[in-house]
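Structure below; questions to follow.
All protein chains of the complex are present and in place, except for one that has been dropped.
And now, chain A:
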Amino acid sequence: MTLQITDLSLARGGVPVLAGLSFTLGPGRALILRGPNGVGKTTLLRTVAGLQPPLAGTITGAEDQIAYGGHSDGLKLGLTVTENLRFWAQIFGQRDFEPALEAFNLAELRDRPAGGLSAGQKRRLSLARLMVTRRPIWVLDEPTVSLDAASVQLFAASVEAHLAAGGSALMATHIDLGLDGDVLDLGPFKAKATAPVADGFDEVFL
């Protein structure tokens, strides 16, 4: 499944942040987004995931193909590790979540409530969810936050396995994962205009 982005312009809070962005992400490829804080990495990832519409441009090949992992872990702290993973497996119409538990070294923690996990362990559980979805395109926003060196290795290995199986990954990260992927610096695509644009939706009343 090839993700194709053509001439994309994005706004955050009504202010344009990126303009004229185009790239293609084919099967088995990884694309790492770089750029200073506030350049629009999260906005781009949320747009690709379908959570917000672009100002202009087209995204093809994203429909029902994206497994999104945002800043927050998306875990229910009252449920155990297994219950959390099983829930997402069911939502995505899958059954098997054991390989994901193994891949992120969570098997020993399986019956612990997610609320009792450390920040790094929660992050690992959140990343294990991506494997469970079985979707081909992983869209990740700073996936390695609060992971230790060994867990970053686990994560890099799982991304490599995902790419080898024909999946692809689009991620914003500042850590070198040792992946054979392309790097895209978003700096040159920064939108020139800083005046707020009217998008037909009056947000002032909120």
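Simple rule for what comes next: a residue touches a chain if its C-beta (ideal position, glycine included) is under 8 Å from a C-beta of that chain, and two chains touch if they have at least 3 such contacts; residues count from 1.
By our rule, contacts and distances are computed from a predicted model.
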The complex's invisible chain, by UniProt name, from "Acyl-CoA dehydrogenase family protein", "Heme exporter protein B", "PadR family transcriptional regulator" or "Anti-sigma regulatory factor (Ser/Thr protein kinase)": "Heme exporter protein B"
Options A:Leu51, A:Ala150 or A:Val183, residue touching the unrepresented chain: A:Leu51
Touching residue (missing chain; options A:Gln90, A:Ser118 or A:Gln153): A:Gln90
Of A:Tyr68, A:Phe97 or A:Phe189, the residue in touch with the unshown chain: A:Tyr68
For chain A, residues in touch with the removed chain: 46, 49-53, 64, 66-68, 70-79, 83, 86-88, 90-93, 129, 201, 206
